[in-house]
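Missing here is one protein chain; the remaining ones are kept as they sit in the complex.
Labels run A, B and C following the written order; every chain starts at residue 1.
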Amino acid sequence: MTHPAAMQADNESMFRILHAIFKRDLRVYFRTRGAWLNPLIFVLLVITLFTLGIGPDAKQLASNATAIIWVVALLGIMLSLDALFRSDYEDGTLEQLLLSPRPLYFAIMGKVAAHWLVTGLPMLLASPLFALMLGIPISIVPLLALGLFLGSGILSFVGAIGAAVTVSLQTGGLLIALIILPLYVPVIIFGAGLLQYALEGWSVAAPLMMLSGLLCAAVVLAPLAIGAGLKISMDS
Amino acid sequence: MANWQWFHRLGSPKWLLATLDRWLPWLLSLGLLMLVGALAWGLAFVPPDYKQGNSFRIMYIHVPTAVVALAAYYAMAIAGAVAMIWRMKVADMVMRAIAPVGAALTFLALVTGAIWGKPTWGAYWVWQDARLTSMLILFFLYLGVMALYDAYSDRRNGNRAAAVVALAGTVNIPIIYKSVDWWSSLHQPASIKFTEQSAIASEMLQPLLLAIIGTYFVFAAMVILQLRLQIVLSEGRSNWLAEYATNKLR
Amino acid sequence: MEYKLPVSSLAIQLELNDLHCERGERVLMQNVNHCLEGGQGLRIAGANGSGKTTLLRMVSGLTTDFSGDIRWNGRSTRELGALFRSQLCYLGHAPGVKAALTPIENLQWWQATNGSSAATSGGVKIGDAQQADHLLERALATFGLVSYSHTPCARLSAGQQRRVALARLVLSQHALWVLDEPFTAIDQDGVVVLEEMFDQHLLRGGMIVLTTHQPLRSERMLTLDLDAHRAKAGGMNGARSL
Partner (left out) sequence: MYFESFAAFWHMAGHGSFVWSAYGMSFVVLGLLVLQPLVRYRRELGRIKNSAVAVLQQNATPSSADSAQVEK
């Protein structure tokens, strides 16, 4: 068991499973277009609805833009999370994952990282469009994009905890929201704060560092909770 | 190695139920005595605050409920961790017993805070107060955990799933509190708080401390009440419980 | 089977000790005891709802809500954890096949996540790309999937998807196969292939635990009837005494 060769294999197997799951999920996402396109369409749609509700006044739109962008992005990612483990649960691949001799922690990391990539990256790319729709000055767009990318990572990793504990339940979607939205409070505060600081012309170091710190913590800690949640969901 | 027997005995619901029955009346009466005493002291004997007048007396119920509600969430998460690490059935039940009590205390802290806000700020709800806002989020955290309990048809798995969420919430709570603090200072540099540290005179503080301790005792008694119910619900078919029930309801 | 090594040079043993499992208000099974040696198969029999699937999930470690213990070579499977799982190949009700991926991709990711690593395959490098490819081809050929190997599984029939799942057994170096209704949706030819594989696996000293309604020809298959381990009907907990 503690044979040197076995130890070496353990180190390899962490990355082997992370890589295998990451690659597999990216493949699946790219073959099912909805996975990465639907959250983006959702965000654009809801931003449009907000504008219709607030009115065409550019000033008023801009003053609400930070909140709108972040709440909408958060909802879009949260809704996409319901499917994160559900298809694996239904087709039996989740069972295989839990029965793998290689560390579940890294499998989950690969899985959520793939989800982050396919939801966070389109948001990053579409951020100029968001800025255009809501009257945010173009000079702020790089910060908006960076903030959305970091933030969507936190949202994916933390939200996956909710997806993991509800995957075996019929009433998944709304329940995930009840469990996860309170945990999203820091993300929306620092994410919207980042934009607000940038708009005021203040140094954005503080909110940017907080977002990065939260992302690191989420990437390291969330897979533990997700793994525990998945094992419970499987145990029936 | 001193004496781990009590820890292992905790795993036995039968022993626990008997012990809880013994402790309950003492905890409940002691807690109520302290709480009623402290509240009477605070209501009738302490002079009014020079700025807020008599409305500050709401503090004696608001602050203890807020303090214990937060502590209760941590207690719930610790019980959840114990349940997960040592696979202890009783810890699951403790966790589930704390949730409704903690949620109710959070609700009370919110309501009394809102009532206190009216004479102090002229509005029932002011978002600038970071602590009330955090309290609201804590309330949502409790509701999320309880919603998860209810969603699972299997008691044991529901408890375990809720433990995971409670632990995640515990890690998050300090971050939430700090971020809400940061947020309120961003929007309102001159923060308004119910109680400035220096403004509390010691004669106002003494009944408050007593009220907090009393609330902890009452909280413990309420958790025991819920815990007894949880034990009876989940051990429904065991022989010792049937014996216990026949003795109890003679 | 030139790519298959002996499952284990050591004798393997699976013990079920005093298993007792309740679901809700109902005792699903009690006093389940059995000991299985390498080269033996165990077929779990019983009426619908007698807990066959639950028992398989208990053995695999997916279900933990039961009392009693399951031992692998004398050590509890719970304690062994990953060491036990590295010996285990499980096939459940759901095939564990991603519909968006082709059979070959499905087998590849499974080999990467659940397949044996270099350390557990007795020094032979399965990671060796050429040999791995060879093994994959063999797996696909065994179950007649070669012409579909680049078609997404979503376009395959239920039986073909089951065949993709079963093709893992060819890749598997695991000593213990736990199979829940492996013959479901499999045609007559498939049944023959599968039974042949079972025989080979048992001959090499492997172990199989399965549920099926299919009559099995191997004389190495023992039977555990769960109907005999059900709680007596009526009363709470069978017999209650104060």
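Just so we're on the same page, contacts are C-beta pairs under 8 Å (C-beta built on N, C-alpha and C of every residue); 3 or more make two chains touch, one makes a residue touch a chain.
Note that the structure is predicted; figures quoted are calculated from it, not measured.
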With the full complex in mind, choose from B:16, B:46 or B:95 the residue touching the hidden chain. B:46
Touch assignment to the omitted chain, from B:30, B:143, B:213 or B:232, lands on B:232
Identified contact with the non-displayed chain, of B:16, B:34, B:61 or B:180: B:61
In the whole complex, not just what's shown, which of B:67, B:81, B:115 or B:143 touches the removed chain? B:115
Touching the hidden chain in the full complex, which residues of subunit B are there? Just list them. 28, 39, 43-48, 53-55, 57-58, 61-62, 65, 100-101, 104, 107-108, 111-112, 115-116, 118-119, 218, 221-222, 225-226, 228-229, 232-233, 236, 241-246, 248-249
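Just so we're on the same page, only the chains that are shown with their structure count from here on.
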Remotest chain, subunit C as reference, centres from CA atoms: B
Of B-C and A-C, the pair with more C-beta contacts is A-C
Where the CA atoms of subunit A average out and where those of subunit B average out, how many Å apart are those spots? 32
Inter-centroid spacing, subunit C versus subunit B (mean Cα positions, whole Å): 47
For subunit A and subunit C, what's the span in angstrom between their mean Cα positions? 35
Please output the residue numbers of subunit C that touch at least 2 other chains, ranges allowed. 65
Quick check on subunit A: which residues sit in contact with 2+ other chains? 235-236
Would you pull the subunit C residues touching subunit A in the complex into a rising list? 60-65, 82-83, 85-86, 88, 90, 92-101, 105, 109-110, 112-114, 117-120, 152, 165
Would you tell me which residues of subunit A are touching subunit B in their complex? 158, 161-162, 164-166, 169, 171, 175, 178-183, 185-186, 189-190, 193, 196, 210, 214, 217, 221-222, 225, 228-229, 232-233, 235-236
Write out the stretch or stretches of subunit B touching subunit C in their complex. 154, 156-157, 236-239, 242-243
